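With one protein chain held back, the other chains of the complex are shown just where they sit.
Chain IDs A and B follow the sequence of writing; residue 1 opens each chain.
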Amino acid sequence: MTLNKRKTEERIFKFLMMASTVIVTGSLLVIIGTIVVKSLPALRLTMLTQTPKGGYYLGKEGGILNAIVGSLYLASGATLLAVLVSLPIVLYLNLYTKKASALATFTRFSLDVLWGIPSIVYGAFGFIVMMTLGLRASLLAGIFIVGLLELPIMARAMDEVIRLIPQALIDASYSLGATKLETALKVIVKQSLPGILTAVLIAFGRGIGDAASVIFTAGFTDSIPTSLLQPAATLPLAIFYQLGSPLLEVQQRAYASAAILTLIILAISLISRVLIKKFTRHTIR
Amino acid sequence: MDFPTHLRIQNLSVSYGDHLALKDVSLDVPDKKITVIIGPSGCGKTTLLKSLNRLLDSVDGVKIRGNIFVDDEDIYDPRVEVTHIRKKMGLLSQKPQVLPMSVFDNIAYGPKIHGTSDRKKLSRIVERELRAAGLWDEVKDRLHEPASQLSVGQQQRLCLARGLAVEPEIILGDEPTSALDPQSSRIVEQRLIELKSDYTVIVVTHILRQGRRIADYLAFLYLGELVEHGPAEEVFAHPKDPRTRAYLTGEIS
Partner (left out) sequence: MRHLKDLIARRAMFLLTAVPGFLVLSMLFGLLQKSRAILALKSFSGLLFGSGWHPLKGEFGFLPFLMGTLWVTLVAMVLAVPISLLTAVYLSEYAPKFIREFTKPVIDLLAGIPSVVYGVWGVLMIVPFVGKVLAPLFGVYSSGYSVLSGGIVLAIMVFPTIIHVALEVFSSVSHELRETSLSLGATKWETVKYVVLRKGLQGIIAAVVLGLSRAFGETMAVLMVVGNVAKIPKSVFDPAYPLPALIANNYGEMMSVPLYDSALMLAALVLLLVVLVFNLGARFVLMKAERRAE
């Protein structure tokens, strides 16, 4: 090939690469833009402050407060559950087991597997567990399944940050006479706090946005749940059901709900970015 | 200058962000000799070497001032074709960098890229270069196996042969023996000495003894500054600058 041809080939591919990058980044802007623009006719404050009037499927009045509150309850509970399970696991993996031990390898491997399992399968599994236990669709069941769904996401993200802590820092803590537990809580958790918080937020974001796992487990209702055993509405399902309505007004409400969910996700992502910036100043690099 | 040269560095300064890596370096590199650049690590040796074939271009936030002339062509002139400059200079890295392909394809890589597609011709080039590198007998039965399966010493000789297959004028060695065992190091050094009859060789090293063994011309770089340069015997025997003296006696390292 002559130099000119080689250069032309490079130019063509560079153009394709830039075009691809524009497509990828552009799709985010187009998605958010479309949702926001389409939601404007229905986006009113009452969407945030009222529960649906006349049923979520046909009602044109009221809001989606039931779904917002339901989603917040559900995602908060699930995230709490996931933290309580995944933080000890990650600490145990990094502090008590050797890197190549069978338990550590098997657990990390299981987390990888769980991470790849689609949320609809979590939903189906939750359904089986509920049937076995004789539970009905409820906030509790939803929290349980979404918590499990968040577990691998959170644990893997935490593991990635905690693995980076220099061994010297851990050794220094031991040599001051600290037990493993004290080292875990006072050195490791403190040192990797921004990373841990980011992991928590990422998992929360996934939890609040997932629909396939809650269809079976959390159910849906027009009212705000007052106990863990009542079914709970969630934002993603509210969007899904509203969109399925034959009424144009209700469909528009789906767009507005989607805009609200998107804003929540954007806010979470923004907060985690700010957190990282703020905290990383205080940690040892 | 009292020696022929076709590689001239004039007032070269290189900075990465705020860090000034090379300060106003000027050096004429003698033709068909081995020029050894010595200095403690972090003194800018590698930066100097990589500025010669414009590998620094791709580094984020790098600023290059000054001129480098190869055959009276300023290589930092925007009109200059960078692949052309690089083809003129064969680079031998610290660790052998075999390309992820067979032994044969490693050697043929350069010629293929520069337009040789005839299989027979490529075979001839590969055999010629491997023979010249003294590798032919060792690898002739493994030409189509991945080059990564060769020993580290063989890999480095392969890399040198690969560099020569594009018919460069200048050979740049960036501490080329630092990853090798003593015996492979000797083979590579020997090869560099043989090559100076046809090529201009520049080797960066922090091993003083290596400098003594192979250098015809010596340049001492310290904290980005070209402290002293001259014929190797002269500099080794009578360093003029106190810093060079300190380095040669092992006071700074």
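Here is the rule we go by: a contact is a pair of C-beta atoms (placed from the backbone, for glycine too) under 8 Å apart; a residue touches a chain by one contact, two chains touch by 3 or more.
Note that the structure is predicted; figures quoted are calculated from it, not measured.
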| item | value |
| --- | --- |
| Per the touch definition above, residue among A:89, A:193 or A:228 touching the missing chain | A:89 |
| Which residue of B:14, B:64 or B:91 touches the chain not shown here | B:91 |
| Absent-chain contact - pick from A:40, A:113 or A:172 | A:113 |
| Touch with the omitted chain, as defined above, among B:23, B:114, B:142 or B:212 | B:114 |
| Residues of chain B in contact with the chain not shown | 50, 53, 55, 58, 60-61, 83-84, 86-87, 89-91, 93-95, 97, 99-101, 109-110, 113-114, 159, 162-163, 166, 172 |
| Missing-partner contacts on chain A, residue numbers | 6-7, 9-10, 13-14, 16-21, 23-25, 27-28, 30-31, 34-35, 38, 85, 88-89, 91-93, 96, 103, 106-107, 109-121, 123-125, 127-129, 148, 151-152, 155, 179-182, 184, 202, 205-206, 208-212, 215-216, 236-237, 239-240, 243, 254-255, 258, 261-262, 265-266, 268-269, 273 |
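Please note the rule applied: only the chains that are shown with their structure count from here on.
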| item | value |
| --- | --- |
| Computed distance of Cα centres, chain B from chain A, in Å | 52 |
| Chain B to chain A touching residues, read off their complex | 81, 83-84, 113, 115 |
| Interfacial residue positions of chain A with respect to chain B in the complex | 1-3, 6 |
